[in-house]
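Step one of this worksheet: look at the structure below.
Missing here: one protein chain of the complex. Every other protein chain is in place.
Moving on, here comes chain A:
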């Protein structure tokens, strides 16, 4: 049985299914040719994002990556704004100027979605530095993949965060691939979390497919950060069940390993946890049905929305609009 209370479990389940249904819908639209944009699939990683976001308040900051749908959805970006942005519409969070790889929504703390692997970590230290400077009590969580752990910025950010005891949580979603390269082929250490020791930082390794592992670990890291005890590197082992981006070949992912990982699928496991806690099948299905209806509405609105006009090219480059986009 879980140590997580029923209300929080329901919260995490709802967030997880929002992430999953959004992912399913996106893939279905791409398959049907109804939309043609870059999309980085999160199948297999839904629970990590949802449980992590459930450990934060609305005001806490999040920095995520191009594979950030999970954090964005679970942190609470309204679906109609999210979908419109992904379809490049003027009604999107970023007026269609960010797109799937650059979603921002400060209202829910989504400060940066970066398309550059590993570059979110230094920025997260800065958000946390601001919180430490002005004592606002906010925690910053930065989500990244295993591939990001090998760029220089990772090491610089880890060292700096621990040096200043910044209120930041480094959440590595180890999905076993950095683009097309398997974990063992791109990382010299056995785990990412073990590297925390090199910075004198607390490192935690958890099963990213188990809600009872992910949520308490992230919550503890958040609580410690908020209490001024400094950063934690949480590594959640999960699996990217598809290619690097939707439509990309993933024949390099061994079939046997994929089959093995599919047996570890976090979703049936989470459902079982819910059933164990006396949530009924009907209750759980009804939550998904509501989510599907909301997503369908958001997609329809996004498809019907206007495209941004060319005048947008001169706006938001600088604070003062450019007279002439030279």
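The working rule: a contact is a pair of C-beta atoms (placed from the backbone, for glycine too) under 8 Å apart; a residue touches a chain by one contact, two chains touch by 3 or more; residues count from 1.
The criterion applied here is as follows: contacts and distances are computed from a predicted model.
K.L.:
Match the chain absent from this complex view to the correct UniProt protein name in "Multiple sugar transport system permease protein", "Sodium:proton antiporter", "asparagine synthase (glutamine-hydrolyzing)" or "Alpha-ketoacid dehydrogenase subunit beta".
P.N.:
Cross-referencing UniProt, the chain left out corresponds to "Alpha-ketoacid dehydrogenase subunit beta".
K.L.:
One chain isn't shown here. Among A:182, A:301 or A:315, which residue touches it?
P.N.:
Going through A:182, A:301 or A:315 one by one, A:315 is the residue touching the chain not shown.
K.L.:
Given that one chain is not shown, which residue among A:112, A:218 or A:253 touches it?
P.N.:
Here the residue in touch with the unshown chain is A:112.
K.L.:
Have a look at A:127, A:148, A:270 or A:305 and name the one touching the chain we're not showing.
P.N.:
Counting the whole complex, the residue in contact with the absent chain is A:127.
K.L.:
Tell me, which residues in chain A touch the chain that this view leaves out?
P.N.:
61, 63, 92-98, 102, 104-106, 111-112, 114-116, 119, 121-134, 140, 152-153, 156-157, 159-160, 163-164, 315-319, 322
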